[in-house]
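Just one protein chain is left out here, and the rest sit where they should.
Presenting chain A:
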Amino acid sequence: MQKMWKKGSTEGSDRFEYLQTLVTEFQDTDSEEAKEQVLANLANFAYDPKNMEYLRDLQVADLFLDMLTEENANLVEFGMGGLCNLSMDPECRHLILQSSGISLVTNCLSSQREETVLSAITTLMNLTTPSSRSEITDPAILQCMLRFSLSESPRLRNLAAVFLQDCCSKEQVARAEQQMQGQQTAVGIPLPKD
């Protein structure tokens, strides 16, 4: 506390240095455990809007995106969580879109972990802009959401419902439903009665 009182004006640069230390440790360490911890740290820092600017400068969005193709499921989950937090900020959203984040995030929709999938759905919603909408409302993604909306898990069901209601048009959903029906009778997934 005392430190902050004294250096009130340099608090921002303190924080920046701290975050930079985290990024450096993440890049330098060979320990998988340390990597996971630091990544979780950074992802949680991304929850606080006060850190957005520093995380942007440190290109943490790209760091998170890199994690989505890792084999370690923890790294994928934490990276996806970090993106879910970062993408709330319009400027970070822009950075993620520039680094072709949509396709990387979309791949996470098939993750085995619910938390990863939930982060991916929220991130896709956050990434929706007039120019990115067509990519995000790709029929494949809509079909995925339609399947999630029938899920046993209420969180998944709700989030997919919000996506389908808020991010795309009724016509798009109807078209995706039709396409899916063909597939589903083939695969044998039962549809709900109503």
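Here, contacts are C-beta pairs under 8 Å (C-beta built on N, C-alpha and C of every residue); 3 or more make two chains touch, one makes a residue touch a chain; residues count from 1.
Keep this in mind: contacts and distances are computed from a predicted model.
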### Query
For the chain omitted from this view, which of "Translation machinery-associated protein 20", "RNA-binding protein 48", "Protein Abitram" or "Small ribosomal subunit protein uS10m" is its UniProt protein name?
"RNA-binding protein 48"
## Note on the structure
Of A:E70, A:E115 or A:E135, the residue touching the omitted chain is A:E115
### Task
Among A:L22, A:L58 or A:C144, single out the residue that touches the unshown chain.
A:L22
### Message
Just checking the interface: what residues of chain A touch the absent partner chain?
### Response
1-6, 8-9, 11, 15, 18, 21-22, 33-34, 36-38, 40-41, 43-44, 47-50, 52-53, 74, 77-78, 81-82, 84-85, 88-91, 115, 118-119, 122, 125-126, 153-155, 158-159, 161-162, 165-166
